[in-house]
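Moving on to chain A:
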Amino acid sequence: MTPQMPAWLDPSPWLDGRVATPADVERALTCDEPGPRELAALLSPAAHPFMEVMAQSARALTRRHFGRTISMYAPLYLANYCTNGCAYCGFASDRVQPRCRLELPEVEEELATLKEMGFEEVLLLTGERTSHAGFDYLLECVSLAAQRFHAVGVEVFPMTTREYALLAEAGCSGVTIYQETYDPRRYDRLHRWGPKKDYLDRLDAPARAMEAGMRTVGLGVLLGLSDPAFDAVCLLRHAAHLRRDHWKSGITLSFPRLRPQAGNFAATFPVDEAWLARLVFAVRIVLPDVPLLLSTRERPEFRDGMAGLGISKMSAGSRTSVGGYGVAEPATEGQFEVGDKRSVPDVCAMLRSRGLEPVFKNWDSVFRGGEACGHG
Partner candidate 1 sequence: MERQGKAQQGELRDEWIVGGHRFSSRLLMGTGKFENAETMVGAVLASGAQIVTVALRRIGRSPREDDMLGPLGELKGITLMPNTSGARNASEAIRAARLGRELCGSPFVKVEIHPNPHHLMPDPIETFEAARVLAADRFVVMPYMPADPVLAKRLEDVGCASLMPLGSAIGSGNGLATAGMLRLILRDARIPVIVDAGLRSPSEAAAALEMGCDAVLVNSAVAASGDPVAMAAAFAQAVEAGRNAYRAGLMPRGGGAAVATSPLTSFLSVEDS
Partner candidate 2 sequence: MELTVNGETYEAKEAESVAALLEEMGIGGRAVVVVLNDEVVPASSRSARGLREGDRVDLFRLVGGG
């Protein structure tokens, strides 16, 4: 049975029936408190001629809230075991490819490599919860990472509030969990089997992470799976909902776009670069103070252009395979194909040439655990 969309998420009041006009777009651009309606207008065909104005606005807002800086982070794939059947993912359980996990000494090696590359923030990734890479394994990896890194995030499987609290206690400060698509019907079709089929459980996970005291929670949709305007308005509503209920935690948003990978899944709703850029500009305009992330999925020229133009946080030098940073050739295929293969120094040089300072550390782990971050 297709899950019901909760009323607080439903974007239809802003998307149904009314075609946005250029006047709606202009209003959205000058609105004091833009919201779902303004986002819908900025993503409508009527906004196409406003690209340059939106870009200027996005740059001005990004500069005002984040200065001339770009935060840097690196992903670290711990394992690629998975029991889910996500039609679009290179790690899906029906893809024939070697499966492995990093043993703890290997995790230490990879962390040491990332540290040498200059990173202070690391994002740990796995597939679905399995006996090979379950919660206890993750907890150990987080503890290892927290010894070396000032900020440790996880992008893994949904957990219980108690599990999130244990991770936080071990030094995890961020949880990234994408809904992939907010369209319940599309979600049900794309997630063919596995625990991830539970739409509502996944939808609730960010709130549980915040409840447990996580400092930041990353949301996102995988662009290409569903109508991107629908998903974008849902994303905004989800973020606004979380901010109202969990005001002591921060939100970040990412814009992963479906790229070719194992399985040759073709995007049903392909999103081109211009549309992706417009989405970033529009989200920056409606959420001026939220960090917006861009990964190495995108090609260098696009990343260079978007840095500071809405985007305030980037990864660099990323490997999306398990053990990718080690000297040996990784045994597995990547979760997605990396579009920007440049080294960290090259990306930093590019940012500096554009008047942006790469920032590797803007929070010190010495503050961690000083006080419970939960509510109450």
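One rule holds for everything that comes next: a residue touches a chain if its C-beta (ideal position, glycine included) is under 8 Å from a C-beta of that chain, and two chains touch if they have at least 3 such contacts; residues count from 1.
How these were chosen: all candidates are chains of the complex that A comes from, given by their letters.
Predicted, not measured: the structure shown is a model, and the values here were computed from it.
Chemist: Which touches chain A in this complex, 1 or 2?
Modeler: 1
Chemist: Flag every residue of chain A that touches candidate 1 in the complex, lowest number first.
Modeler: 13-14, 23, 26-27, 29-37, 50-53, 55-56, 59, 237, 240, 243-245, 247, 272-275, 277, 299, 301-302, 304-305, 309, 375
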